[in-house]
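One protein chain is absent from this view; the other protein chains keep their places.
Letters A, B and C mark the chains in the order given here, with residues in each chain numbered from 1 onward.
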Amino acid sequence: MQQFVSDYMEGAAPEILDALTRTNMEKTAGYGRDPYCESARERIRRACNAPEAEVHFLVGGTQTNETVISSLLQPWQGVLAAESGHVAVHEAGAIEHGGHKVLTVPGVDGKLSGDAVRSFVNVFYADANWEHEVAPGAVYVSQPTEYGTLYTLAELEDIRRACDDANLKLYIDGARLGYALAAAGNDVSLPDLARLADVFYIGGTKVGCLFGEAVVFPKSGLIPHFYTITKIHGGMLAKGRLLGIQFDTLFTDNLYERLGAHGDTCADRIRAALAERGYELFKPSTTNQVMVSVTPEQAAELAKRVEFGFMEALPNGREVIRFCTSWATRKEDVDELISLL
Amino acid sequence: MQQFVSDYMEGAAPEILDALTRTNMEKTAGYGRDPYCESARERIRRACNAPEAEVHFLVGGTQTNETVISSLLQPWQGVLAAESGHVAVHEAGAIEHGGHKVLTVPGVDGKLSGDAVRSFVNVFYADANWEHEVAPGAVYVSQPTEYGTLYTLAELEDIRRACDDANLKLYIDGARLGYALAAAGNDVSLPDLARLADVFYIGGTKVGCLFGEAVVFPKSGLIPHFYTITKIHGGMLAKGRLLGIQFDTLFTDNLYERLGAHGDTCADRIRAALAERGYELFKPSTTNQVMVSVTPEQAAELAKRVEFGFMEALPNGREVIRFCTSWATRKEDVDELISLL
Amino acid sequence: MQQFVSDYMEGAAPEILDALTRTNMEKTAGYGRDPYCESARERIRRACNAPEAEVHFLVGGTQTNETVISSLLQPWQGVLAAESGHVAVHEAGAIEHGGHKVLTVPGVDGKLSGDAVRSFVNVFYADANWEHEVAPGAVYVSQPTEYGTLYTLAELEDIRRACDDANLKLYIDGARLGYALAAAGNDVSLPDLARLADVFYIGGTKVGCLFGEAVVFPKSGLIPHFYTITKIHGGMLAKGRLLGIQFDTLFTDNLYERLGAHGDTCADRIRAALAERGYELFKPSTTNQVMVSVTPEQAAELAKRVEFGFMEALPNGREVIRFCTSWATRKEDVDELISLL
Partner (left out) sequence: MQQFVSDYMEGAAPEILDALTRTNMEKTAGYGRDPYCESARERIRRACNAPEAEVHFLVGGTQTNETVISSLLQPWQGVLAAESGHVAVHEAGAIEHGGHKVLTVPGVDGKLSGDAVRSFVNVFYADANWEHEVAPGAVYVSQPTEYGTLYTLAELEDIRRACDDANLKLYIDGARLGYALAAAGNDVSLPDLARLADVFYIGGTKVGCLFGEAVVFPKSGLIPHFYTITKIHGGMLAKGRLLGIQFDTLFTDNLYERLGAHGDTCADRIRAALAERGYELFKPSTTNQVMVSVTPEQAAELAKRVEFGFMEALPNGREVIRFCTSWATRKEDVDELISLL
């Protein structure tokens, strides 16, 4: 049975596993105070063209989102997100557990827009009683989105302007960032993210690492004592060098984008095959998530031969399913999937 | 300038102020361990036909909602509410500060329905990944609602059944309960609430008290140590007898419903006058909140002569404004308002 | 049976009750946006010689301490307090519920000292692993202390210096402040507190009000949006003017200190009688709390004739009991207590 359920089904890219093996018996200081973490931070700063950036390594995505968002917000603030945003739906209430409301607005293809931010802010402050409501304090976007779609540079720049006008922080969730950077038509680079975001993270878990997310504050010092904060929120790894080694490898010889490109290419082939066979692609994804709208009967039929993800039931009775590729997807598995479609 | 902005603009009903004055120099134990609180609890139990009920007195509404909801929910749960529910909109994120998400569904006239609860639950558990989302743990309804509308007994009974089927607690916010009990066409009594809700509160602040809300757990012991919990959440009053004295008076000689009836009658007169003059009433309220849909020009014109509340802007360009009466509204002020319309 | 259990057994000072009665049917805006609150704020600013001070009214002490402390601290910080500090012992964990550790040091007569603060800070930062521990972020002192003792001006000034040196905020809990201001030998005035503290509160509940605490930030803007924060923490009163009216009265014609002086005078008489009869006074209180060390037999004997508070069991087998006077204590009750001793 073929499996295209998610992009975290395998372990790590061989280069990363090799590095972990090679360094296994070295002794280093704990908690991210080791040379590998320092080297990885420096490589990330260079890749982001952000020599002053502050870089922290956390273990997983929900943990990272919760830690960053609760740090960005003041106690009376919430975070603005698209209704389909990961923090709004799939994090078991971690953001609220941290004390903050997720303020949702409908997205278009999973994306917020500068105007959606402006509109929310305008309506909010037009209410004479806004001091009795949750004020927006930050904007959460994901690149790529939960639908696999991408923000263009112009779109992100407009969101940045909207944030500046309303004194909002901008946080970009890059759980699958590698697949965005390598995608056809993408025009948003790491230096762009570093220029536009107050904080963003470079996802390792879904792009070649065993685990790990690199949180980048382009301007150092935005959140004092973020180091201790990660510990309080359960995100500090004792053997922190494991994160350093992985990201150091990921940012050597352009591995991160190469891994992303592989996943995208596999997805592109699946999308082409689907289109050819008359399937209805759902949302204009160019990254490693392939969304298709099918009838329940089609879904049931496909499910006999391949494992995939179920996304949502549409009002018209159809269902959105997802085939997810990754850095680890094998060509022959894509071939077989295509033959099964 | 006439003022119909809210139902908490005056102090307390004369009977209550008299009782506070009469007892002022008595010495009693603090923190609700005094004979007045005990008497008030007993009167409330009788009024609710719930001899085993556990009754706690808190100071204000947001505090009460946050304390009760965070006590009812398990850490992985959220509370289901109508989109217009007070806890979803007007409590500055207090529920989320307490660690829980407010799960909203569109209401009809501000009301949830048993079917809306069932539908939410069914969609939720149909998702294979529901353990990564916020499970519904309780249902929040307000009687009357934020629009002044009322649940019928049949509607509340159906919500209760939906809660039973899905193992949800039912919490009824009675911030303005007096105006519901006394309203034309109301068929839900205090004993009904005690029979149907896991916990509800009888609002004092908006119905004749200086402040105070009586939280009723019809079945004692639902939340162990709720007494200490109220302290942790900032809801315990040192001179607790002030709450006891007020509620003891409120539940003597039917004062609570009499105060409610006065507010409703004033509102009925305003509604009749509005209808007569061709104003478009918004939402079928029969309680002390009068909602009217007007043009911005009408609103501006009225605002020169009377203070009222602004509720929301409608998609059609009209605005919803609110005239709010109370136990304290004077007949001559209603007369003058009517003459101004 | 005489009752000297606590200083919150009666209602309000007659002047305050009169003011509440006189204004009862006036209509004002809610949530502290009324003229009485504004007037009270201005009177407090004048009494504190702090024309720029920001003043907020909350309902009770635990609520105030939790709201202020969680606002003063950053997420990685705790509050330093004497082991006997109210926040360390008698608030049911409200500070921890708000997310912060109370860092305790032994006090002398219930008091911290500048040197105790310095010593804590020095030991803390001498630990190479301090980023894995809770950093001190603020200092909590109470004036008078939980033992009824007083800080001298020189002592508070030294604590202030220690705070400045270590970048700590200084918060002074004035739950019983009126009894300090009026006490024999006190040399700390309201302007001194406003000069030395980052924030302090003037307690109303225990000094003549039905309830209410006035939080004073001598420098406006220290905690942005503290108004909304009080709502989130359950400390905002809908009919906020009740707090304004009470504090406006309290700061008219020096009522606050007159009420305090009355309580102190009553306590002084009890202390003199106790000393005369050979009782062992515990801690050098000059305020309204009279602490006596007695044998268990003495305590049992006294308990037959008067209600008092039990404070602690001493290692030597004796017990500390407390007679508490207040603004409301009657001369004849003191006489009778003295005759019973």
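Everything that follows uses one rule, which is that a residue touches a chain if its C-beta (ideal position, glycine included) is under 8 Å from a C-beta of that chain, and two chains touch if they have at least 3 such contacts.
The model shown is predicted, which means the values in this text are computed figures rather than measured ones.
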item	value
Chains on display which the left-out chain touches in the complete complex	A, B, C
Touch criterion as defined above, residue of A:His56, A:His97, A:His132 or A:Arg318 at the omitted chain	A:His97
Full-complex contact with the absent chain, from C:Lys27, C:His56, C:His97 or C:Lys283	C:His97
Residue, one of B:His56, B:Arg160 or B:Lys231, that touches the chain absent here	B:Lys231
Missing-chain contacts mapped onto chain B	31, 70-71, 74-76, 131-132, 135, 224-225, 227-229, 231-232
Chain not shown, touching residues in chain A	3, 5-6, 8-12, 14, 17, 20-21, 23-30, 59-63, 66-67, 91-94, 97, 205-206, 210-211, 228, 231-239, 242, 328
Contacts of chain C with the absent chain, listed as residue ranges	75-76, 78, 89-93, 96-97, 99-102, 123, 127-129, 131-134, 310
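In this text, only the chains that are shown with their structure count from here on.
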item	value
Dominant chain pairing [most C-beta pairs in contact]	B-C
Relative to chain C, chain with the most remote C-alpha centre	A
Interface sides of chain A and chain C: same vs different residues, half threshold	same
Euclidean distance of C-alpha centroids - chain A vs chain B, Å	41
Intercentroid distance (Cα basis), chain C paired with chain B, Å	34
Intercentroid distance (Cα basis), chain C paired with chain A, Å	49
Residues of chain C whose C-beta touches two or more other chains	228, 231-232
